[in-house]
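Of the protein chains in this complex, one is absent; all others appear in place.
Chain nomenclature is as follows: A and B, assigned in order of appearance, with residue numbering initiated at 1 for each chain independently.
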Amino acid sequence: MTGIETPLILYAKLILLTMVPFVLASQGTMLGGRTGVFNVAQEGIMLVSASIGFLVSFYSKSLTIGVISAMLVGGLFGLALAYFTTHLKMDQFVIGLALFFIGVGLSTLLPKLMIGVTLTPPLIPTLKDIPIPLLSKIPFIGEIFFNQNILVYGAVLVSVFLWWFLYKTSFGLSLRSTGEYPQAADSLGISVTTMRYLTAIVGGALIGIAGVYLPMVYTGTFTDGMVKGRGWLAIALTFFGGWKPINILIGSLFFAGIEVLSYKVQVSGSGIPYQFLLMLPYLATILVMVFTFKRSTIPGFLGQNYDREKRSL
Amino acid sequence: MTIMAKSKPTILNTLIPYVAAILIALAAVGVFIALMGFDVLKAYYTILFTSFRTPNGFIQTLLKFIPLVLQAYAFTVPLAAGKFNIGGEGQLIVGAIGAAAVGILLPDLPPLLLIPLVLLGGIVAGALWGFIPGWLLYKFNINEILTTVLLNFVSFALINYVATGPWRDPAAGHPTTIPIGRGGYLPLLVDNPPLHAGIIIALLVAVAVYFYTTRSTAGYELVATGANPRAAGVFGINVKYMFVLSIVIAGGIGGLSGAIEVSGVQHRLIEGLQHNFLVLGLIIGLIAKGNNMAVPFVAFFIAVLEVGASAMQRTLMIPVEMVFIVEALVLLFVLLSDVVRRK
Partner (left out) sequence: MADTPILVMKGIRKTFDKSVALDDVSFELNAREIHGLLGGNGAGKTTLMNILYGLYKKDSGEISLHEKKINISSPRDALHKHIGMVHQHFLQITSFTVLENIVLGTEIHNKYSMDLSVEATKIQALQNRFNLAVDLNISIGDLPMGTRQKVEILKALYRGAEILILDEPTTNLTPQEVDDLFKSLRVMVDQDLSIVFITHKLREVLSVCDRISVLRNGRNVVTLKRDEANEEAFVRGMVGDEMDIQNSVIFSRGKSGQIGAEHIRAEVCLHLDQVQLASQGSVPRLKDISFKLRHGEILGIAGVAGNGQRDLAEVILGITLPTGGKVELDAKDILAMPTNQRLESGIAYIPEDRLLDGFLPKASVAHNLILGFHRKAPYSSGGFINWNTVHRTAAELIKTYNIKTSGPSDVGGNLSGGNIQRVLIARAFSKPANLLVAHNPTRGLDIPSMDFVYSRILEEKKKGLATLLISEDLDELLLLCDRIAVLYRGELVGTLDRSKFEKYEIGRMMSGYRAEE
């Protein structure tokens, strides 16, 4: 390898690594939205999952159990969202905000109660790269694509699976119909309620993994507010990707690319005040919305509750 | 969410669900506190009565009330038009930057000039910050929820830049600017413990918002827009303009809250001066169900809890976030009471 190629490979590898929380949180959002459940609690769910996932890993000494606990926490928040909106027909956005608040509150409260304030932060080991036999030996590509941590592979597989599931199975067709026009789905015997619960819970679990990824890959510890708006950015990414799994996966490369760029320029000593580089991901996202929001297709009943007995006026 | 009051409820009927929500939330968290091995009764006594036992407690509560009520209005005014402003935090920070800039650049003006200018600097800066998502909504139809939130994160970097730039106070360890001119300090209503005149400004804003939204013709258009933008547009209301106007007004109110923090409390720009006012403001606005008449009362209640929470952390070592959970649960149960009533 020559001297120029190595940093390029590292950049590419870093982008894939950084893409994971965006992909997972965004696919989770997309999945719920496809049945009409619009989750806006991502930021809170990611924080509380990161917090609890970290604590569980710390005490159990097992990252696997930590990931599972984060999934459960995310799924539980998804369940709550589904219950309040599908069962009790409460406003999806308001409930989403309330869950966001609870997530934020719990994320700082629990470490304080469990660990207290310490001088040196408690650490967990970070996820290790798992080289795929043979494939990881391919020049350039191998290092970028086949020598990553398990959740990078997982995020890509989840995206492809969701595409197949939504577009190539009859269950997926039924599922999508509940988000496009629940009356129509219901009139054909498809249970709107079941679909909404299912996707809200699974979607929440995906968002939970996105959250716990941060302490497990980036920092090894939980710090207050460490999600830094990635939950909100994931919503923007979902719109950017037109609520389609593969487009979201591709779009996440862009979001991750901006984040890596912001970070790399900061350490390169370019003379640009680092605060302006910190703004970059948010400003870039707003700019992206300017160009893509109008064209974005969204599920027809996104964010709207369905009440079979409510008479159309 | 219904913005208008339902057909003439009695005060008692309105209060019962709120009281019930508070009691259930306290009970739920109480169980948790007890399980953690703390003294529940002592904790709740501290939370609920710190504000009323000493003059200091009461004045602390009023000081907390000022930014909270303003943040709540920054949320509820656009809500009346059906728009969600989650950017009160950024508007506060940018307002604080604007106020501090005026106060630092014109340090020698007399109070009669400098105080209004500092406040105006905050209002204008906040309104401009609010104008960005408003304009994006107007021009490109971009959802205001995401833009307002994302601009908060931009403002975090911005305040850090300003507080570590040329105006930086070299003596401070934390990113902080030099103080604004003495003439920019808000006068004190009570000297000891100190209570600044921001409370009067906050109450004036409350009255103005009330008259604007319920009595004025412009407020009618705001409410009609929120009730059904499509129909409002069909019947001659420029709804896009109402959207932008509501977010700009909210930005101005948010900016004012930042200016008061600078001119009344800190007398300089300090990174982190926004605390968690945004989230509390949202909770207040949602508990009040967008009703601008109810906002000051809810804000006072939350201020009581917040002051009590700090005392509880000091004396009983229970983290303040415990009270935040109480507040979020109160919100959830207040919302639930609507469902119960529907049945």
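Quick note on the criterion: contacts are C-beta pairs under 8 Å (C-beta built on N, C-alpha and C of every residue); 3 or more make two chains touch, one makes a residue touch a chain.
The structure displayed is predicted, hence computed values, not measured ones.
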Shown chains that the omitted chain touches within the full complex: A, B
Absent-chain contact - pick from B:Leu23, B:Leu105 or B:Ala218: B:Ala218
Hidden-chain contact residue, picked from the options B:Val234, B:Met293, B:Met317 or B:Val340: B:Val234
Chain not shown: contacting residue from A:Gln42, A:Ser159, A:Ser177 or A:Thr238: A:Ser177
Chain B residues touching the omitted chain (full complex): 1-8, 215-221, 223-224, 226-228, 230-238
Contacts of chain A with the absent chain, listed as residue ranges: 167-174, 177, 180-181, 183-190, 297, 300, 308-309, 311-313
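To be clear about the criterion, only the chains that are shown with their structure count from here on.
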Chain centre separation in whole Å, for chain B relative to chain A (CA means): 29
Residues of chain A that touch chain B when the two form their complex: 40, 88-91, 93-95, 97-98, 101-102, 104-106, 108-109, 112-113, 228-229, 232-233, 235-236, 239, 273, 275-276, 278-279, 282-283, 285-286, 289-290, 293-294
Touching residues (chain side chain B, partner chain A) in the complex: 1, 36, 84, 136, 140-143, 145-147, 149-154, 156-158, 160-161, 279, 282-283, 286, 319, 321-322, 324-325, 327-329, 331-332, 335-336, 338-339
